[in-house]
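For this depiction, one protein chain was excluded, whereas all remaining protein chains were kept in their positions.
When the chains are written out, they are named A, B and C in that same order, and each has its own residue count from 1.
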Amino acid sequence: MCRWLAYQGKPCFLDEMLHQPNHSLVMQSMEASKAVTAVNADGFGAAWYGEKPTPALYREVLPAWSDANLRSLAQHTKSHRFMAHVRASTGANTSRENCHPFNVKNWLFMHNGQIPEFERVRYQLERQLDEPCYLKRKGTTDSELIFLLLMQHGLDQNPKLALRRVISMIEVEMGNKGINDQPFKAALCISDGHQYWALRYASFGTPPTMFYKSVDSGVVLASEPFELDRHEWKSIPAQSFVEMVGEQVTVTEFHIA
Amino acid sequence: MCRWLAYQGKPCFLDEMLHQPNHSLVMQSMEASKAVTAVNADGFGAAWYGEKPTPALYREVLPAWSDANLRSLAQHTKSHRFMAHVRASTGANTSRENCHPFNVKNWLFMHNGQIPEFERVRYQLERQLDEPCYLKRKGTTDSELIFLLLMQHGLDQNPKLALRRVISMIEVEMGNKGINDQPFKAALCISDGHQYWALRYASFGTPPTMFYKSVDSGVVLASEPFELDRHEWKSIPAQSFVEMVGEQVTVTEFHIA
Amino acid sequence: MCRWLAYQGKPCFLDEMLHQPNHSLVMQSMEASKAVTAVNADGFGAAWYGEKPTPALYREVLPAWSDANLRSLAQHTKSHRFMAHVRASTGANTSRENCHPFNVKNWLFMHNGQIPEFERVRYQLERQLDEPCYLKRKGTTDSELIFLLLMQHGLDQNPKLALRRVISMIEVEMGNKGINDQPFKAALCISDGHQYWALRYASFGTPPTMFYKSVDSGVVLASEPFELDRHEWKSIPAQSFVEMVGEQVTVTEFHIA
Partner (left out) sequence: MCRWLAYQGKPCFLDEMLHQPNHSLVMQSMEASKAVTAVNADGFGAAWYGEKPTPALYREVLPAWSDANLRSLAQHTKSHRFMAHVRASTGANTSRENCHPFNVKNWLFMHNGQIPEFERVRYQLERQLDEPCYLKRKGTTDSELIFLLLMQHGLDQNPKLALRRVISMIEVEMGNKGINDQPFKAALCISDGHQYWALRYASFGTPPTMFYKSVDSGVVLASEPFELDRHEWKSIPAQSFVEMVGEQVTVTEFHIA
């Protein structure tokens, strides 16, 4: 289980959320408090939008806490919309290509969760990628695959519908292989450079946590509060689809069938 | 264009071939003399057999000349059969997963050459992998794909036939896409832990170089001589299939049709 | 606080101690049970002796659990005397040069512990290195400095005396700076390629743990047992100097004054 955060609002330095808070994302890389795995040290990534439609992307295989480059970049980079992710592998290698966020053109995607027994359904799912999306695959994670399937199934037209279609495809493949006792789980976040969409979902049982908070300069969405004092953080309910436009957070129910 | 070597014979320290000679493989990583690209600094790998059927594998994204671990491992590791490769990327990322040799079970594979315009035929070729072979893919190189296709098409039964089948498949796909003006090229080397097979081939034109030499302790096969005095090195002719059993090197013609 | 182990006996594969046991060193890199810091993910190192007087050394900045090279090397490398270390930084950067074991000629050194407020005494202590030892410094850790001071003060003549001298020097510098409320702490291990010496010591209070166990093939010394069933592991008492020659473990008291 990974940890991530997504911010949008007035431009602020990345380290104001990544390093400075008293339970910052970088601290969560060593000791997350609401996670199945406490240590999220199988690489990390940060991405931020500036004046171009495409984002800057920095990913590295080190634990986030030990990377001096991340510290310096976060101290000196200001953005009005940025994402960061600390990774705990659910099986795939530790390589930059397997670190979140994943980026295609102006799109970013990051994820906490998993396709259970991914290796058993990977072949069938990857064969459903068309050639242009398939060629964008650089790593071997289930997360990157979900992103590319979303791209192919209308993410840029209707993100909620694309999510419904893709998760449905995944659950069908899981069913085909008799993977019925473990749920597909996702706390994922997407941006096109203008806004965020997020999902908190599990086939059954409890999905990975997701919280948001209005801060002075904007809004932040995160796997868990980056402050020890959590009382201003609102939990996103399970089976929810989130839209975050400007400082407006809209939460609606999300169901597959 | 990459550079590689393969040794078998009496156990010797890896650095006797990787570092000590006056035009060693590690020197070739900075300045190869017979190569299209002089610099082979997009990662490297070494693999060696010991008492187990599977080999040890060490791959890293640094240039071979700047890796202190490689120097120490090569100085202290003795093997009767080892391979090493310094990489010049023809397009794919610099990641450990894209470094040669590639390993599946007891098999090793390394390669200098390329499928021209690989991105145009990659989708079609990867879809020809069956599920077990597909799931072994960790990187995005044409070389790893060739290896997995060989595994699927009888490498363990008849290596020469497997090579003929797979190269034929590749050339057919190239033809389908109208890639007729550039040849498929390969100087590749394979081991199962007991012997070597190698191929020097191009669809047309001149394939990448390959040489061999009998040394006191055994035989070495290499992209280019690792000595400035080359007179004891024999060039493998173009369109040749090589079998290396013990100190016996057998070269036969290799044609597709 | 770091975690380490040292083995000597009949040649065995490194992974029999590094990966296979049910509380192996690599598992301890993610979750040590007797440590101040549970996570030891700021790099790692392994070193082993073979037929040369100098050891092979492999160090990397990744967490030990996520390094595929370590797994392969440990599965395929056999040694009669090897050390391994997983690091939790007490301040110095995560770089290969700061990973243990440290090696000079035939000597190896690794350490769990620290000079408290090292930056306050570092200048004075490093100035006590003579030129040959000073020039061997590659990193910035207190551990490497202790090793080089030991080299300079007769490690190859009388290890126990060298330890007494060097720790005394360190404690004097600490006193000069008024660092009296925190102890110097060490659980360290040294080899010359023929045997081990180890120390469990603190200026006051409890030093870091150290255990040993006789296994079928030899003896292992470690920061903590690598098995969940700990009953055959013997704890080394605080303020002890250990000599390990063959399978013989001799523990004597160690005091500075």
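Note that in this section a residue touches a chain if its C-beta (ideal position, glycine included) is under 8 Å from a C-beta of that chain, and two chains touch if they have at least 3 such contacts.
For clarity, every value in this text was computed on a predicted model and none was experimentally measured.
Engineer: Sort by label and list the shown chains the missing chain touches.
Structural biologist: If we consider the entire complex, the absent chain touches A, B, C.
Engineer: Which residue among B:S33, B:T94, B:S214 or B:Q239 touches the omitted chain?
Structural biologist: Counting the whole complex, the residue in contact with the absent chain is B:T94.
Engineer: Based on the whole complex, identify which of A:N40, A:T77 or A:N112 touches the chain you can't see.
Structural biologist: Of these options, the touching residue for the absent chain is A:T77.
Engineer: Tell me which of A:T54, A:Q182, A:S217 or A:S235 is the one touching the absent chain.
Structural biologist: Answering carefully, the residue with contact to the hidden chain is A:T54.
Engineer: Go through chain C and note every residue touching the omitted chain.
Structural biologist: 93, 95-97, 119, 122-123, 126-127, 131, 134-135, 137-138, 140
Engineer: Mind pulling the chain A residues that touch the left-out chain?
Structural biologist: On the side of chain A, residues 48, 50-52, 54-60, 68-69, 72-73, 75-78, 96 touch the unshown chain.
Engineer: What residue numbers in chain B mark contact with the hidden partner chain?
Structural biologist: 30-31, 39, 41-42, 61-63, 66-68, 89, 93-94
FYI, only the chains that are shown with their structure count from here on.
Engineer: Measuring centre to centre with CA averages, how many angstrom lie between chain A and chain B?
Structural biologist: Those two chain centres are 38 Å apart.
Engineer: Can you list the residues of chain A that touch 2 or more other chains?
Structural biologist: 93
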